[in-house]
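With one protein chain removed, the remaining protein chains of the complex are shown where they sit.
We just call them A, B, C, D and E in the order they show up, numbering each chain from 1.
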Amino acid sequence: MRANYILKLLEKDERLDGRKLDQFRPIAVEKGVIERAEGSARVKIGKTDIIAGVKMEIETPFPDTPNEGTLKTNIEFAPIAHPDFSPGPPSEDATEIARVVDRGIRESNSIDLEKLCLVEGEKVWGVFIDLHVINHDGNLIDASSLASVAALMNTKIPKYEDNKIIRTEFVGKLPVLHTPINVVVSKILDKYIVDADKEEEEVVDAWLSVATREDGYVCAMQKGGSKALSLKDIDYMIDLSSKKSKELRKHL
Amino acid sequence: MRANYILKLLEKDERLDGRKLDQFRPIAVEKGVIERAEGSARVKIGKTDIIAGVKMEIETPFPDTPNEGTLKTNIEFAPIAHPDFSPGPPSEDATEIARVVDRGIRESNSIDLEKLCLVEGEKVWGVFIDLHVINHDGNLIDASSLASVAALMNTKIPKYEDNKIIRTEFVGKLPVLHTPINVVVSKILDKYIVDADKEEEEVVDAWLSVATREDGYVCAMQKGGSKALSLKDIDYMIDLSSKKSKELRKHL
Amino acid sequence: MRANYILKLLEKDERLDGRKLDQFRPIAVEKGVIERAEGSARVKIGKTDIIAGVKMEIETPFPDTPNEGTLKTNIEFAPIAHPDFSPGPPSEDATEIARVVDRGIRESNSIDLEKLCLVEGEKVWGVFIDLHVINHDGNLIDASSLASVAALMNTKIPKYEDNKIIRTEFVGKLPVLHTPINVVVSKILDKYIVDADKEEEEVVDAWLSVATREDGYVCAMQKGGSKALSLKDIDYMIDLSSKKSKELRKHL
Amino acid sequence: MAKIKGIELIKDGKRLDGRKPFETREVEMKVGIIPNANGSAMVRFGKTTAIAAVYGPRLLLPKHLQEMDKAIIQCRYNMAPFSTDERIKPGTSRRELEISKVVRLALEPVLFLENYPKTTIDVYVEIIQADGSTRVTSVNAASLALADAGIPMKDLVVALSGGKINGQLILDLNGIEDNNSEADVPMAFMPNKKHITLLQMDGELKHEEISKLINEMFKAGEIIYKKQIEALKNRYSE
Amino acid sequence: MAKIKGIELIKDGKRLDGRKPFETREVEMKVGIIPNANGSAMVRFGKTTAIAAVYGPRLLLPKHLQEMDKAIIQCRYNMAPFSTDERIKPGTSRRELEISKVVRLALEPVLFLENYPKTTIDVYVEIIQADGSTRVTSVNAASLALADAGIPMKDLVVALSGGKINGQLILDLNGIEDNNSEADVPMAFMPNKKHITLLQMDGELKHEEISKLINEMFKAGEIIYKKQIEALKNRYSE
Partner (left out) sequence: MAKIKGIELIKDGKRLDGRKPFETREVEMKVGIIPNANGSAMVRFGKTTAIAAVYGPRLLLPKHLQEMDKAIIQCRYNMAPFSTDERIKPGTSRRELEISKVVRLALEPVLFLENYPKTTIDVYVEIIQADGSTRVTSVNAASLALADAGIPMKDLVVALSGGKINGQLILDLNGIEDNNSEADVPMAFMPNKKHITLLQMDGELKHEEISKLINEMFKAGEIIYKKQIEALKNRYSE
């Protein structure tokens, strides 16, 4: 029923909540919402609500990058956020989102990881981004990605002295070099929309997530959905995504 | 049927097995039952039968207590002990008992943990209390707590030489400073009983576990059961528990 | 139906595929099938198809054997290999096979583990044998055992320099002292067969796995199946197994 | 969570954050913050922040877990990885498992479970930031979320913590007090009849100190109760 | 998998293994290698070797997982412990979980799932040896295994990877190129209509470079498509 109505509207370039096809829901970004985290941000896109917290921990570097800090991104589909979420290990969808966000940040060289080395080969800062979904009303990828970058920009590096982290004193800000912004473009029938909400996501044929850097470079893509896309689709979707990313970046 | 009969009897201050409301079943405490453990004890309260074994292992201290040994309490609801116990990770109830026993010992400062430091910040003795239920006929908390303290009192510290534990030689006894004794008081209707057996536990409205030290201080409490308690209830239950704890301590 | 037919044939000392009771299916052993592994072999016995890969990793020795390398054998019933295999932790049967193969190699002193010590008490070579079942048509034990020994014979020790494994350079071959060969003899009714295929395995009453060394010593045995065996059975089965092991060893 | 040796937590009758012994931290409560949930609430005591959501009563599956004559409560208390100084690895610790149980038991006495056979009432609490007294903050949030879900309750459930530092009884322990206290007593109760539904204690207290603390918690609970009522009113006057 | 600083991956128009930018490695394909499976195939790109097996369509159990109006695909991508330099511990990593999903989605558009209600089509891929481009090798193997299983398909699915090294667009990245590339683009598509069913990208590329790469992959995909057809023919002419 509802699905059919969404499709009917789309044929007329209309959406349930009156938005244009290329229009986001209202976006709110609040940084520094978790005092005890080294960095944090809460992002709301419409009713979708997500908190990103960044913790800095001492880690052993990977053997092949002995002078670089580490990055780990994790998402929790907290059961408070949706009737279908249940406690337990991350689902396939949660894992995909965490990896898409992680790759967007990693591949864009967003963080200057070499600045996070303390003792080469032995001790480096580990940057842990934890995403906590508070309410899920669609488009978790864009919200997660935006919250992560906002939280990184908000992150301070604590003092490290005598093998202890002093979390009340800071030596500086996390060196953030780039701000990749993720915008998912969804295809339904022959229409392209951005920021599909939960109901729309259920009728999406295929989507393309594109992360664009402030210098216009694309740094990560992921196709989703059960239908195929043509090169023409993809060209259009990259264009639209890059265009919208500029709009979203203003919220940082 | 049986439940109703228990309630009927209680109205007359009587119990199925003829005990008084504030009377324990026969208690037997045997120390040193496991030769290969550094300390051990077997406690029977009526048909409830439980073995506590203490193992001493070399551990890294926690960063914030670099000069203290560590304590870990674990309980296994071995499937031999009851038709409803099945192999697998600890249940919510098992976890609660392990934590109640652990906190009773920890919060009463029962063990002089500073005496268990070998190399500050690097090596300390870890005290592992493992509780193994042999037969479950109710009141596992009191039996577990009594077995744990008895086993600690029975524990010897092995020699540690050239980075090896010599388990056939000992340097002394585990320094046990206090002997917290746990007594659960259960409320059924408007009656208070101690040492509820398995059948009685099924009709208990609420219970209060109180650990009392030999100097009369209360060092841990835990309320259980699905009904509420008044302050008057609690005052009465603490009194009764502390009184009975003296009786139980004689078995150590 | 099929089971009854197998039994009928056996009464006449015949088998479904025309083999004699003490005859293996065609055997193919190919070494070095995985270039990136330090050692490998693929063994086919009839339609049973299994790959053994050996990886060499730096490990901490066990405290009681500070100057010996370590050995670990693992089998994966990959879900590609049989409709009943499903992803997940190893089953009881998989665990048994891994342990039978492991013990055969370990107890025969097949590998000169003392030669694998790098720094006593700190660093030794760990030998990891991983068995990957490609197609399961019975007799996984013999195939796994043969593949493991073939892979060990094919294993080279990489260079270890500046705390790094250089996997493109080698310092020599893994020191293999003995070649234990496992042959399972199965009893069905009053007949003894070797190399039971999957269909035959389903009617086996009892089996005995015997690992024989090239010097004739028996170095591991395991009885399986739900029926008992007499000493006479066992004597016969050891004899037959040892005899067949010579035949199989030729394939190394 | 080490005790800091000889730390002076109270001086001239004032605690480190300036509070008097029986003064609680700033308390903030907000109802209806999760659109997807049947009921939800955020409760903050100082920095300690809990978000609770209630889903249900809904049919419990698989069937063999159903109770034929009543609803069950499934409760999960979970700390966000970024809620404390050191990152918490995902997965349920023994501490979280135990707190999930005591929070559930703290709520059970006020519900009419027999009204909803075969169903589950799922109560999920996320600790977004932790600075002591997280379990009682959770109970307050869960109480509001249940009320917000329209589930009939005999009473609300009010919770707070008491304790003892440097020989002085206090209320509403923050993180540093919690770690260095001589005793810590989390409690929950039904405010109208003063019926206690959660009570734990760790540390060293005389019996009479426990009784005195409980009475002080009853008193301070009145204020928390009013905040709960107010938060519920705000929700429906929005 | 560290990037090696300043490594020269291409010199005089030749890659380290001698290939030209848009040249693929030696490709080997074999269908029907697992007697027990309904369909199976081995595909090798250079050293990267994937074995795929298809079981089904078969009844999906437990029942509550069934879809009433179509089959579901269950897909697992798994790396053998000995397939890489450092041994991989058994168990599914987050990377493997994600690849399992994208491989499944790469196949789904060519299947008529509505023909097999309540069933599952199980697609299992084992990476026996890994030297870059494992996920696209997996898709090729799975495509052949599905065809071998006699499951009707709208088209085969052809997959390969593109990327960029030292400023040069290339095809079919091997391990060292993968680890040190400026960009990595795995793609799968239906060769007849050039419909893309898998597309991922990591690195730094301009939009026009992405389009150019996709076109090059379409071209090289023709050859891979022919290899698939050939492998299927060989199977049935055995």
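Criterion: a contact is a pair of C-beta atoms (placed from the backbone, for glycine too) under 8 Å apart; a residue touches a chain by one contact, two chains touch by 3 or more.
None of the values given here were measured: they were computed from a predicted structure.
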* Who does the absent chain touch among those shown? -> B, C
* With respect to the chain omitted from the figure, which of B:E57, B:D93, B:E161 or B:E202 is a touching residue? -> B:E57
* Asked: Which listed residue (B:E14, B:E76, B:D112 or B:D235) would be found touching the missing chain in the intact complex?
  -> B:E76
* Kindly note down the residues of subunit C that lie in touch with the hidden chain. => 62, 64-65, 90, 92, 95-96, 98-99, 103, 106-108, 208, 213, 216-231, 233-235, 238-239, 242
* Since one chain has been left out of the picture, which residues of subunit B touch it in the full complex? -> 34-37, 40, 47, 49, 51, 53-55, 57, 74, 76, 78-83, 87, 90, 128, 130, 132, 134-137, 165, 167
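Convention: only the chains that are shown with their structure count from here on.
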* Asked: If you average the CA atoms of subunit D and of subunit E, how many Å lie between those two points?
  -> 51
* **Per-residue multi-chain contacts in subunit E, two or more chains** => none
* What residues in subunit B touch two or more of the other chains? -> none
